[in-house]
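The other protein chains are all here in position, but one chain of the complex has been omitted.
Naming follows writing order (A, B and C), and every chain is counted from residue 1.
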Amino acid sequence: MLGLSSVEYRLMLPMVELGIFALGILMIDLMIPREWKWMNAVGAFVGVLFSALCVFQIQTLFPRGAIGFSYSLLVDRFAIYFWYLFLAGAGIAILMSVRYLDVENEHHGEYYALLLLSVIGMMCMAAGIDIVLIFIGLELMAISTYVLVGFLRRDRRSNEAALKYLLLGAFSSGIFAYGLSLFYGLSGSTNLRSIAQAVSTRNPHDPVVIIAMLTTMVGLLFKIAAIPFHQWAPDAYEGAPTCITGFMSVAVKAAAWAMLLRILVFGLFPLRAVYTPVIVFVSIATMTGANFAALTQTNTKRLLAYSSIAHVGYMLLAFVAMGTSAPNSPAFIDGFKGILVYLLVYTFMNLGAFAVITSLRNRNVIGDELDDIAGLYSRAPVEAVLMLLFLLSLAGIPPAAGFLGKYYIFLSLIESQHYWLAGAAVLYALFGLYYYLKIANAMFMREAMEAERLPISLGMRAALGVTALATLVIGVYPEPFIRSVNWSLGIAQTPHVAAMLK
Amino acid sequence: MAEITTLHYLVVAAALFVLGVIGVLTRRNVVIVLMSIELILNAVNLNLVAFSRMWGNLHGQVFSVFIVVDAAAEAAVGLGILIAFFRNKETINVDEIDLLKW
Amino acid sequence: MFLDHIWLIPLFPAFGAAMMFFFGRRMQKAAVSTVCVGVVVVAFVFACVTVVEYTHFAHGTGQPFEKIVYTWLGSGDAHLSFLKRDGTPAQFNADFGFLLDPLSVIWLLFVTGVGMLIHIYSIGYMAHEGGYYRFFGYLNLFMFSMLTLVLANNYVLLFVGWEGVGLCSYLLIGFYFHRKSANDAANKAFIVNRIGDAGFILGAFTLAWYLGSFRFLDINAAARSGHYLIGDTVLTAAALLLFVGACGKSAQIPLYVWLPDAMEGPTPVSALIHAATMVTAGVYMVARSNAIFVLAPTAMKTVAIIGALTAIFAASIGLVQNDIKRVLAYSTVSQLGYMFLALGVGAFAAGVFHVFTHAFFKALLFLGSGSVIHAVSGEQDMRNMGDLRGRIPTTFKTMFIATLAIAGIPPLAGFFSKDEILWQAWRSADGGFPYLWLIGFGTALMTAFYMARLIFLTFYGQPRMSQEVEHHIHESPKSMTGPLVVLAVCSALAGFLGVPHSLGGSNGFEKFLAPVFERGTEAAIAATEEPHHPAGEEHRKLEWLLMVLSVGAAVVGGGWAYRHYALAGKDYPEPIAVKAPPLYTVLYNKWFVDEAYDYAFTGRRKLGDIRLGAMGAGEASSWFDAKIIDGTVNGAGWSTRAVATLSTWWDKWIIDGVGVNGPAILARMISYPTRLLEWGLVQWYALVMVAGLLGFAVYYVWK
Partner (left out) sequence: MQSHILSIILFTPLVGAFVLLFVPKENKDAIRWIANIFALGGFLISIPLVPMFWAQRFDATQQFKFMEGSANNWIPSIGAGYVLGIDGISFLLIMLTTLLGWVSILSSWTAIESRVKEYYVWFLVLQTGMLGVFMALDFFLFFVFWEAMLVPMYLLIGIWGGPNKLYAAIKFFLYTLLGSVMMLLGILFLYFHHHAVTGIYTFSIPELYKTAPQIPFHAAIWLFLAFFLGFAIKVPMFPFHTWLPDAHVEAPTAGSVILAGVLLKMGTYGFVRFSLPFFPQVLSSTATFLNVTTRGWMIGISLVGIIYGALVSLMQKDMKKLVAYSSVSHLGFCTLGIFALNPAGLSGSVLQQINHGISTGALFLIVGILYERRHTREIAEYGGISNVMPVYATITMIMFLSSMGLPLLNGFVGEFTILQGTFTESWKWAAWAAPGVVLAAAYLLWLYQRVFFGTVTNPKNEKLHDLTLREILTFVPLIIAAFWIGLYPKPFFQILEQPVNQIVLTVRPGYPIPGYPNATPAVNAQAAPVTTPAQIPATAVTAPTAPVAKPAHAAAAAKPKGSF
């Protein structure tokens, strides 16, 4: 009908399906009464599940991946891995949202619709190999998140966050687009592959190349919130509805990383000599700035915002390791794995942490101050312990999952012989532990402000359960997850182990 | 009279870009800031169109169309949010958006 | 069969101690005394039988008997090996093994014997004291340790007894733990001893490292094998280190300070531990290591000189003390000095002989003084005694005998042993001026004086005690006087075991010990004759002359004391105080040694407001720990203060940021400005982004 091949039909199915659900929710929302609004959440969740089902279908049908839409959409294992990640993030975020929106009395279908739409955008970012598609995806995601951030219309902090996010976001994507346009100019194509070929033939010190490179990187680094392009993040995270903060800190970030890897590794890897120095600087700056800033934060959301920036710094270290070593050298592979594993782990542990903070929101408590979480153990022991688990995971203490990410990053750094960077990372790991422990201290070793037990909604229980379980399992038995990462990178299943086990 | 080469377009576009950036950095009125951003995007469009003419393919123009749409959408959302903001705090002055900091 | 179960001897008292530890609190005094005294009696009997059996086993050759019960340190044939000095590997082994040879026989006998007597005496003496079972428990524990010390077959096991007796003396000195003075004395005793022990253990290590074993027999064999020359450096070091240990245990300069204070303990304790047995452990150990010492002339000379100095030094203090027990304490120190003098000049047998006799009369003196104190209801100051001879006759007679003995009046025990020492001292001074003899001679003079002084002040003159005290004076019970009599007999007759050849005796004591002290190459018998020179006629004359001289000295000293104290009334004059007041003050304050030590070493006294010594160092270190290493209070004020006050070396610590909290505080201080970068204005954020972009661009331009 549309001249779509069955393959392309399959490939776009997850997104289309999400889109249908989004619009459906928008319509149904008009019909259902106030107290039935939670149906929206159910609908959205079902949508996510269906979409995941479709992704699984793709995975089984095209194990080697497939390409469509005139070489713009490449659904390879890498993309599929990230799609699952986005859907997981979205699903958990939905579970977290129900009660929170009730309390905020902002229960509208748009919320879920926008959530799903942003996921569509992310999918495009992860799967696009054509800068046009990538850019569209980016904007789709960005615009929906602008709205989501400002969703609490009556809350000034929310408005302000949205406005700042929008202005800076638009600004950065403008610069980004400028870079992309130059790349188009350099290559005469919008397809990453051909851009890469064209660029690799040019002298890497050609000013145009460099300007294009830099402007593009501004966009990328802005989206993953790396210093000095990070400053939107703390404000947006603090102002946004907590569940959205969680969603942004994992899914949006993962999407940004997917885009970054697509462009810088799949596409412009020939230019790595050009951008790696910048990345080195940025990663160190990011770790330093974020950790120092987080050290004395008293607002939990803001603290976690800075911590997530710091985590970006760590991941960038792995990226440095990749950029400074030959493709398919151990350092490169482990760095790459490191980033993917880190994102996977991070999705669950950070969402978990934000889920706990979300559940602190009550009629009269905003719940994002350190004092609000004080004595949490006496009010909700299970949550407190889970929070401890998430915090330790964020600090990279085994057997929590976070350690796995740290492990790969340190390993890649050592393999690429960046011992000093490794040392710095260690140092900042200490910083991290310090401010995570501040939260832990508040939960376990301080008296609660108000005594009554914390009401935990069903959805929240589910969200916490999933995240905690994932954090623990990935930590204790990471084998299958590592294998899935290997699979997504098309790396042979641990070749050496066979020799080892004989 | 010399004919207009791609380079000229690029220079103009670059100028637009810089103007846009300066606008974003200096203007105090949120609406005008938004417009400056539009300026940047237009610079991009100009680039794309010029290049597509240079290469003689349509990719650039397609891209520019999308960017125009995107710019519109952004502006719409931006104004919406701005209105919400204005409701709560009777101002659209960028300097007074400083509740969230540190 | 007794010989094979020699290890039982120490176990008997150990059993008694264990009984007291577990059941003592619930036992009647009668039961306590039966058990505790009983085990010691059994030990004594067992010891005697063992010795008899040993004499059969050794029949005169004095060959040692060794019984190894089990491997203690090390794992049997385990490979807990170390490298000897020459790089060859050696086994690290210390057994629970017992050694019986003439030397240990002598100690075994008088330790069990005197110990038994003192246990019996204590029944009466402690009858009215609290903590009866505790006292006897400790006493038994002491017997166990002492016997282990004496019977050990290697330095490590000897060290067990060595530390054990130290512990017991600590416990017993501090027996009246309500008295702070007692506790201080106890701590002092233990810690000073510990210093000695450190020396001892290092000495033992040196031997093992050099000769490859801790076993006496191995070491003696090695030392006498002739591989090692006289004056061997390592052996000299080892000998000196061992002697440090001896100084601690046997209260020689500079470690003697604990013994006088040790008199805080109950009197029987002073008699048993601080007069008869424990303090002679040092002598025993040196004698035991004679094979090493003879190879180390320097060490020998040191021993002799230290011994002589201690002898006269302590005697000089003893001249003016008023506390009856302190006089005896200093006398003990001085007598120990004699013994080391003997060892130092190579007359091991003579030294041991003096230990043997001294054990009797000094124990007797202490027990006697105990009986006196008992009589005058706890009074210890001789200025408040006098004219007791009629009132407590037995005590008086026995103590009088002891005094004669210690003063060296023939034919009592002290005479023979002391003159043997003096004679050896004289002879050892090869050609040159016999200064050691002179010191010994002077000491003899003083000894006679202060002992006589003690007797006269206590038993003669007018009674100087208060009325009701005088009213209560009574002779002690049989359980106390009995041992006195026995000891008196011993101290009267013990001397005849060792009558020198010059007096036509056979000096059986020395002959008996000869195998232990054989020089290796020469035969045992040769050693019992004059070891150095043949017994020439003029030597004999000279020896007689010296004897006459020393006896004369004793008489003179005694007579002088008689002149001044025999009729002492209330506030009698102290002759020395009259003639040389400054000397008197110095002597009376024990040459101010304790004070000096407190300033210099312990740091219990402050010099101005500086504290030196261990406690000083401790304070300094803890300050250092709190302030420097552990960064401490807020960084800013800190570093300023540091820069202002602390020396550059400590600055290094801070600047290097070894401080722990320092960096933490610093980080927090950096944190705030970092956060200020985020000051809320969108355009500022955008500006930062652009700046970043341009910054990178600049980087490329420069590159």
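Note that in this section a contact is a pair of C-beta atoms (placed from the backbone, for glycine too) under 8 Å apart; a residue touches a chain by one contact, two chains touch by 3 or more.
Because the structure is predicted, anything quoted here is derived from the model rather than measured.
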- Omitted chain - touching chains that are shown: A, C
- Item | Option touching the unshown chain, where C:174, C:346 or C:498 are the choices | C:174
- Query: Which of these touches the unseen chain: A:65, A:399 or A:465?
  - Reply: A:399
- Note on the structure: Given C:209, C:400 or C:544, the residue that touches the chain left out of view is C:209
- Query: Which is it among C:393, C:618 or C:673 that touches the chain not included here?
  - Reply: C:618
- Query: If you put the missing chain back, which residues of subunit C would it touch?
  - Reply: 4, 21, 25, 57, 63-68, 70-85, 87-93, 156, 159-160, 163-164, 167, 170, 174, 177-178, 180, 183-184, 186-187, 190-191, 194-195, 197-198, 201-202, 205-206, 208-209, 212-213, 217-218, 614-615, 617-622, 625, 629-630, 658, 660
- Item | Residues from subunit A at the interface with the omitted partner, ascending | 330, 388, 392, 397-399, 403, 407, 410-411, 414-415, 419, 422-423, 426, 429-430, 433-434, 437, 441, 444-445, 477-479, 482-483, 486, 493-494, 496-497, 499-501
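Just so it is clear, only the chains that are shown with their structure count from here on.
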- Query: Hey, which pair has more contacts between C-betas, B-C or A-C?
  - Reply: A-C
- Query: Distance-wise, how many Å sit between the C-alpha centres of subunit B and subunit C, to the nearest whole number?
  - Reply: 97
- Length of the line joining the C-alpha centres of subunit A and subunit C, rounded to whole Å: 77
- Multi-partner residues in subunit C (2 or more other chains touched) are 675, 678, 680, 682, 686
- Task: List, in ascending order, every residue of subunit A touching at least 2 other chains.
- Result: 163-164, 167, 171, 175, 234-235
- Touching subunit B in the complex, subunit A uses residues 131-132, 135-136, 139, 143, 146-147, 150, 153-157, 159-164, 166-167, 170-171, 174-175, 177-178, 180-182, 184-185, 188-190, 234-235, 238-239
- Message: Looking at the complex, which residues from subunit B come into contact with subunit C?
- Response: 21, 24-26, 33, 94-95, 97-102
- Query: Can you list the residues on subunit C that touch subunit A in the complex?
  - Reply: 667-668, 670-672, 674-675, 677-678, 680, 682, 684-686, 688-689, 691-693, 696-697, 699-700, 703
